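Left out: one protein chain. Kept in place: all the others.
Right, subunit A next:
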Amino acid sequence: MVPLSQVWTVASYVIGKKLKGVKRYPLVLMLEPLFRCNLACAGCGKIQYPDHILNRRLTPEQCWAAAEECGAPIVSIAGGEPLVHKEIDRIVEGLIRMKRYVYLCSNALLLKKRLDLFKPSKYLTFSIHLDGLKEEHDESVCREGVYETAVEGIKEAVKRGFRVTINSTLFDGANPERVRAFFDEAMRLGIEGIMVSPGYSYQKAPDQEHFLQRNKTRELFKQILKDRKKSWKFNLSPLFLEFLQGNIEYDCTPWGNPTYNVFGWQKPCYLLQDGYAKTFKELIESTPWEKYGFRSGNPKCANCMVHSGYEATAVNDTFGSWRGFAKTVKATLSL
């Protein structure tokens, strides 16, 4: 389960912003301290750069400054593979000192060997990329044997008392029964919860064929989440899960998960790259937000239902009004 202190931090942060009348505020900073990865997944649009870009790193000081500047209570460290960054331990340590809840996203290839760099803390969660059971995951990451290595890493991290979640991206052709079996298997590993999102085409991902369309996404999630098992825990807002099944209609709030990387603050979201701002303030003030999201009619957003665009909307709904809170309670109790 997500610690109560984290729920409380997020709730009071959102309510505080609402009371101050702040219209656009960040919830999760998507921090990409590097683009270099030790895998080359076809669905990933984050690593197709020349070598001199892949060799660039954000310094710990730049990472802390970005977290300070935007003020989001949660920092998701993605990339690239963060464990390849030589100063990842310092980056994490500094963010924890700032009392940010850090989700370190990793493919876990280096996890077992790098675990000594970290100390278990309620502020630190390893969010391990697993797209399914062995067959599906190894296919998704375009390399055999990755699933087994990741599972070993997860077991070791759990054994040593770290918070561990898995994050899964589901692509077109996912088999609901296999996904359900995968959730059973993941929970048996002793993880805290599952984060799941439909894959959506990064503009630059080499594979553009296998991303889900909106209706298919809803159908798939309905099938996966029907008669949801009590043993499955999700590290996601209950309302986001309702949204994925088509039970609630939301629009995207891309400023909820702003992305900072070696180019600066990315406009408008984690997936699209429509330019960069030098500061978070400039990002918020200069991005034409009305041009993005499902309702904008922007074809690039037409089928997108991803976590990084829509979960902030769901969280905002939960803590933004008594009605939203009541919906969340209802969705939680119906599990």
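Just so we're on the same page, a contact is a pair of C-beta atoms (placed from the backbone, for glycine too) under 8 Å apart; a residue touches a chain by one contact, two chains touch by 3 or more; residues count from 1.
FYI, contacts and distances are computed from a predicted model.
Enquirer: Look at the options "Helix-turn-helix transcriptional regulator", "Mu transposase-like protein", "Extracellular solute-binding protein" or "Beta-hydroxyacyl-ACP dehydratase" and return the one that UniProt uses as the protein name of the missing chain.
Expert: Matching the unshown chain against "Helix-turn-helix transcriptional regulator", "Mu transposase-like protein", "Extracellular solute-binding protein" or "Beta-hydroxyacyl-ACP dehydratase" yields "Mu transposase-like protein".
Enquirer: For the chain left off this view, which of A:232, A:263 or A:325 is in contact with it?
Expert: A:263
Enquirer: Tell me which of A:21, A:50 or A:299 is the one touching the absent chain.
Expert: Touching the chain that is not displayed is residue A:50.
Enquirer: With the missing chain put back, one of A:90, A:143 or A:300 would touch it. Which one?
Expert: Within the whole complex, the residue contacting the unshown chain is A:143.
Enquirer: Since one chain isn't shown, list which residues of subunit A touch it in the complete complex.
Expert: Within subunit A, the residues touching the omitted chain are 36-38, 40, 42-43, 45, 47-50, 52-53, 56, 81, 84, 109-110, 113, 139, 142-145, 203-207, 209-210, 262-264, 275-276.
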